[in-house]
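Missing here: one protein chain of the complex. Every other protein chain is in place.
Now for chain A:
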Amino acid sequence: MGVIYVLLTISIVVAIIFFVAFIFSIRNGQYDDVYTPSVRMLFEDELIKENNEQSSATPKTKQS
């Protein structure tokens, strides 16, 4: 039944990995601003489109 030691070790190691990930996420400042990233995420499309149309400097008339 030595396998229970292996299982136990694995389960605790996995738990500790997640715990360490949590600590690092706090340190990185992920909890400092929980709003802006949700908005920023939606900008990617515009940025790509712009790169394609970089040649035209005239104001674009688009649907809002």
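Everything that follows uses one rule, which is that a contact is a pair of C-beta atoms (placed from the backbone, for glycine too) under 8 Å apart; a residue touches a chain by one contact, two chains touch by 3 or more; residues count from 1.
We adopt the following convention: contacts and distances are computed from a predicted model.
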item: Undepicted complex member, UniProt protein name, chosen from "Protein translocase subunit SecD", "Sugar ABC transporter permease", "Cu+-exporting ATPase" or "Acyl-coenzyme A synthetase/AMP-(Fatty) acid ligase"; value: "Cu+-exporting ATPase"
item: On chain A, residues whose C-beta touches the chain left out of the figure; value: 1, 4, 8, 11-12, 15, 19, 22-23, 26-27, 29, 31-36, 39-40, 42-43, 46, 50, 53-54, 56-62, 64
